[in-house]
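Attaching a single structure in structure tokens format; questions to follow.
Note that one protein chain is taken out, while the other chains of the complex remain in position.
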Amino acid sequence: MRDLEEIIRELDAIESIKKLKARYFRFVDEKKHIELAALFTPDARLVTDGITWKSPTEFANTIRDLTGAAPSVHHGHMPEIDITGPDKATGIWAMEDLLTFPAGEDAPEGHHGYGQYRETYRKVQGQWLIDTLLLTRFRMDALDNWDANAA
Amino acid sequence: MRDLEEIIRELDAIESIKKLKARYFRFVDEKKHIELAALFTPDARLVTDGITWKSPTEFANTIRDLTGAAPSVHHGHMPEIDITGPDKATGIWAMEDLLTFPAGEDAPEGHHGYGQYRETYRKVQGQWLIDTLLLTRFRMDALDNWDANAA
Partner (left out) sequence: MRDLEEIIRELDAIESIKKLKARYFRFVDEKKHIELAALFTPDARLVTDGITWKSPTEFANTIRDLTGAAPSVHHGHMPEIDITGPDKATGIWAMEDLLTFPAGEDAPEGHHGYGQYRETYRKVQGQWLIDTLLLTRFRMDALDNWDANAA
């Protein structure tokens, strides 16, 4: 049987990581792109739908530039967090997102998607951060892009 | 480093508040409107989509009167709960809902919506209750109202 103090430390770390990921989704949809990039370790490795990003900042800035004022929705579900060391953890999350772009000839195609994150986390100076992120998809449905004039 | 007992008390309060909000969503969809109103402090302040409600009971009764037998779906996601005092807490939740009304000329428009709750909680006589609730929206898609004859 695990030591009581160890259980407490683990449960506390799990809740911190759930809140870290909650801020990740919230900052995307609130368009807080600087705060979003700060949730990752500086040398974090991000791969989403087969795209490998150079840095968390490149990832956050690209979302910012592509979505503009178009509203987005990103939700995570059913976390499986495992604390694998005093400052290391892994996580699996289900996800759903509605991502659209300002309508236009060159706009990427909007989607309503469903997938899964597999992640690792590191605790740096008392803060849990996302260290690696891999997003894969189970299902992607096309979604009309966002018309600023109709909103 | 926080005291172990303090961590336990906080984690316990966080889980209680998550269950409080789970009952909130469940009671709306199970049409338990009296139980729904009882999840709030009597003088709770509720603001949803710009509407300020006089009381939790007015809020619950209006949902009851407008939806009738029409099924609804309300889910919360990605909580960020902070315990701010022995009997005080704050919370942010993502949300998704499918809200329709019995079809008819005077029926409000149904929607499939996505938004965010910002809330505060108070512990009263050992029970966590919702003290303030603010619901704002990221996206609202129109949804056909409910036809009792087709169901």
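We just call them A and B in the order they show up, numbering each chain from 1.
Basically, a residue touches a chain if its C-beta (ideal position, glycine included) is under 8 Å from a C-beta of that chain, and two chains touch if they have at least 3 such contacts.
Remember, it's a predicted structure, so these values are computed and weren't measured experimentally.
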item: Subunit B, residues in touch with the chain not shown (by the definition above); value: 5, 8, 11-12, 15, 18-19, 21-23, 25-26, 29, 71-73, 75-77, 98
item: Hidden partner interface residues of subunit A, rising order; value: 4, 7-8, 11, 14, 77-80, 92, 94, 96, 114, 116, 138-139
